[in-house]
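Here it is: the structure, laid out below.
Only one protein chain is missing from this complex, and each of the others stays in its spot.
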Amino acid sequence: MKVSYFPGCTLNTTGKGYDNAVRASAAAVGLDLVELPEWNCCGATYPLIVDNMLELAAPTHILVSAHEQALDEGHEAPLLTTACTTCYNVLRRTNHFIRNHPEERERVNAFIEKEYAGEVEVKDILHVLRDDIGFELIHEKVQSPLKDLKVAAYYGCMVLRPPAEVAYDDPDNPRSLDDLMAALGAVPVDHPHKNECCGAYLAVKAPDVTREMAFTILKSARSSGAEAVVTNCPLCQFNLDRRQREMTQFHAGFAPIPVYYFSQLMGLALGLDAGAYGWERHYVDARPQLRALGLWNG
Amino acid sequence: MKRIGVFVCHCGTNIAGTIDVPRVIEEIAKFPEVVYAVDYKYMCSDPGQQLIRDHIAADGLDAVIVAACSPAMHETTFRRAAESAGLNPYQAEIANIREQSSWVHQQEQEAATNKAIETIRTIVAKAHYNESLIPFHLPLVKRGLVIGGGIAGLQAALDIAQAGYPVVLVEKADQLGGRMAELSGLYLNLDSSADPLGKKIEAVKSHPNIQVLTGSEVVGVGGYVGNFSVQVDKSPADEGPVSGEAQSSAVKRSPPAPSFSPQRFTFDVGAIVIATGYDLYDKRKLGEYGGGRYPDVIDGLQFEAMLRPDGPTGGRIVRPSDGRVPKEIVWVQCAGSRDPELHMPHCSKVCCMYVAKQATLFKQRVPDGQATVFYIDIRSQGKGYEEFVQRAMEEYDVLYVRGKASKVFQENGRATVWGVDTLTGLPIEVEADLVVLATATVPRAGAMELGQRLHVSVDEHGFFSEAHPKLRPVESLTAGVFLAGAAQFPKDIPETVAQASGAAAKVLGLFSQRQMVQEPTIAFVDAEICSGCGLCIPSCPYDARSMHEWRHIATVNTALCQGCGACTMICPNKACKLRNLAPIQVLSMMEAYL
Partner (left out) sequence: MTEEMLHSDPAHKGEEATHLSNRVLIVGAGIAGIQAALDIANSGHEVVLVDRLPSVGGHMHQLSETFPTLDCSQCIMTPRTVEVGRHRNIKLYVYSEVEQVQGEAGSFHVRIRRKPAYVRWDLCTACGACTEACPQQIPVQFDRQLEIARTTKSGQVRTYGTGKAIYTLSPQAVPKKPVIDTGYCTWFQKGKCRLCEKVCPVKAIDYEQQPSWYEEQVGAIILATGYELYPLSKLGEYGAGDVPDVIDALAMERLLSASGPTAGLMRRPSDGKVPKEVVWIQCAGSRDPELHMPYCSKICCMYSAKQAMLYKHKVHDGQAFVFYIDIRSAGKRYEEFVQRAMEEDKVLFVRGKVSKVFREGDKVLVWGVDTLTGLPVEVSADLVVLSPAMIPSEGTRQMAEMLRLEVDEFGWWTECEGNLAPLETRRRGIFLAGAGTGPKDIPEAVSQGSGAAGKVLSLFARLTGAAGAPVRPEDTGIGSSTRP
């Protein structure tokens, strides 16, 4: 299955390891991610301010690119996916806005000198894996099941809110990442804070706030019996992982817990060479845990 | 040629202050068929009415027009006056020259006078074609049907039965008592609800006029006010009707079927009271409160069950997860109410009070326990209610926190509530042993379908619609069907009981007549012209139109027709007409004016 792929800035630079994992594991299950020939930064959360032109134009430009690619390369349908949840949130909501606001649509189209009316469907990669590929198929392709690793799935905000525009799962009790983990041979552990915010950009301005927010989530995961946390958002991974550096200072007795990006685990379970999946960027090194489970092949 | 008498009222200065009445009289006297025209200061007064009576006799009038105030005020008065002088009351007409002329054109006296003259002219034209009409008399079955055996249904049934009329009470569950039977104690005196309710149930079961069908559902209703035909299916669990069977042969039962299929009862009734009560909003829809996910997050009725000595826990308040007695309980109010974005926009009215009651009962039984209530507004408006809540706060130390709860979750055995205290502006986290959600009160499942079967409208949430929100709270818009209790909107027990008696009063009023009288100024079908196109049938808002079985022309149900005229507009060849407002009358009125 061919799908237009938008890597986004993060997965193109500091998160290159994740991008490797995404592409490889997708290919292994028959999902052909075709990178857009031309793309720009989606603008992160700024397009949500809809009264300014550039912030709308940037993501629309990406959508147009996806549309053109689908037509040129004969994709079944114009479908754009990304593995960065913020990019997903931005692209999907901009698409929704363009579809429903004819006057603004005209303005934006005039600015970017293209005709776009929302023809593309924007889907998060986890959504594509769940509905277009199917977890059963992925399960069949698993070579090294994850040895019942007790893993707490963490979704963050971007794929759940606002529900009417972006959610492809129950915003109060999502299950897709949990189910994917189960298909890969891990044991998903339910915990109450799987959809709480990690603090997002406060990582820059107020890291002590993100530390506390991360602590709430990780403590809850631990007390629910998790040995690891898995997420589908690179920024969440960063906040939950990096802030563990100061956590023991403020919370005595805190035991560090590895935080995986889901494609890393997917690649491992599918038996792929996971060496270039960005392990060195983790603060809490996950490799010892993987070695102990006999899952580390790097 | 008709002999029309016109009587112009001064209405004190209400008409005469603006309109030149003598000139009106002068002009009207010139109209064809007007044989007598006179004015008087107050036509509706006794002397004024006598004037009409005298001249009907003296001048041999066969039609009377009173040019005065709105027909809503005195049409009946003048029709009666005419009737008492031997004239058919439907030959008496009103020309409204007060509300429609004098009062709205007070600064333009000449124009108002001209308008009054023209108004009367049009009514004279109409009167020319008026027919003498007789009101319809329709048969009336003096038996009531009460749907729902909760406190509303029980009260309504009792009131009707005690007035001497037979009542059939249909209840879906196997027991009577409805939701009230699920409660532990009633506020304000916290007595156990089983006793007063038990007495009511006994009174109903033992009343010879009441036939109780439990485990039963109304599956079909046909007919109209005074003559409904009802079909009820009773599921096979019981042996049969509880009481009164020997005395009432009116309820026909089909021969007993094999035990796995329901028994069908059919009977006729004259009036129906809907008392189907409420359900609680499914707490599983409250994802943010973990409803259905966590064992120690329950709803109000589940807590009531724990308080009841005959309940599943034998009257002990315990955590569902491990059976321990909870020391900290949090009540979350407005769980699904007052939430137009995600759940129900309405307020469920009774929760503030039952939460105060539950918290008080908890503190009485677990004195070292801690009760916390998260609220937005405390709605304790009834008699003694304010004081009851204050007592919970002051004597039982129930902590009231003003702020909506945002999240409820359970981990490590504790149920945690995240909320906010808007009065300090700080977020609050309470770790509790048990969380009780005061979920929204919604209509019973199946209410909408029942409404369709009875042709009674419900609002967008399924609450039955009352005929007028202020002045007709116990009547539906469907003649002969009345409403009582939470089926119409959440309400507490005293309000429910009063409303049930109100619905019963309406039924008794209906039954107090020998027959039903229907105004004859309704629609009729000219059979010669009707082509059987059927357009009139969906146009009728009162379901009063249908197609004759084999003649294939439209018919009018005279009991249901309200004379609104929608069918007359839609009829393409004017076969459908209103009595005394036929097309020829409307056209001649227009001609008279132009």
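Letters A and B name the chains as they come in the text, with residue numbers starting at 1 for each one.
Note that contacts are C-beta pairs under 8 Å (C-beta built on N, C-alpha and C of every residue); 3 or more make two chains touch, one makes a residue touch a chain.
Remember, it's a predicted structure, so these values are computed and weren't measured experimentally.
Engineer: Among the chains included here, which ones are touched by the excluded chain in the whole complex?
Structural biologist: Across the whole assembly, the hidden chain touches B.
Engineer: Among B:Val212, B:Val225, B:Leu286 or B:Val355, choose the residue that contacts the chain missing from this document, as touch is defined above.
Structural biologist: If we include the chain that is not displayed, B:Val225 is the one touching it.
Engineer: Tell me which residue among B:Lys407, B:Lys506, B:Arg545 or B:Lys577 touches the hidden chain in the full complex.
Structural biologist: The single option touching the absent chain is B:Lys506.
Engineer: Which is it among B:Gln106, B:Ser261 or B:Gln390 that touches the chain not included here?
Structural biologist: Only one of B:Gln106, B:Ser261 or B:Gln390 touches the chain omitted from view, namely B:Gln390.
Engineer: For the chain that's not shown, point to the residue among B:Gln106, B:Gln515, B:Ser531 or B:Asn573 touching it.
Structural biologist: B:Gln515
Engineer: Quick one: say which of B:Val297, B:Val481 or B:Val497 touches the chain that got left out.
Structural biologist: Reading the full complex, the residue touching the unseen chain is B:Val497.
Engineer: Considering the whole complex, not just the chains shown, which residues of subunit B touch the missing one?
Structural biologist: On the subunit B side, contact with the omitted chain comes from 12-13, 41-42, 45, 72-74, 76-77, 79-80, 89, 135, 137, 142, 151, 159-160, 162-165, 186, 188-189, 196-197, 200, 203, 207-209, 225, 338, 340, 345-349, 377-387, 390, 422-425, 463, 466-475, 479, 488-490, 493-495, 497-506, 508-519, 559, 562.
Methods note: only the chains that are shown with their structure count from here on.
Engineer: Centroid from C-alpha atoms only, then distance subunit A to subunit B, rounded to Å. What do you get?
Structural biologist: The mean C-alpha positions of subunit A and subunit B differ by 54 Å.
Engineer: Which part of subunit B faces subunit A closely enough to touch in the complex?
Structural biologist: Those residues of subunit B that touch subunit A are 287-288, 290, 293, 407, 409-412, 416.
Engineer: So in the complex, the part of subunit A that touches subunit B is made up of which residues?
Structural biologist: These residues of subunit A touch subunit B: 170-173, 191-193, 220, 223-224.
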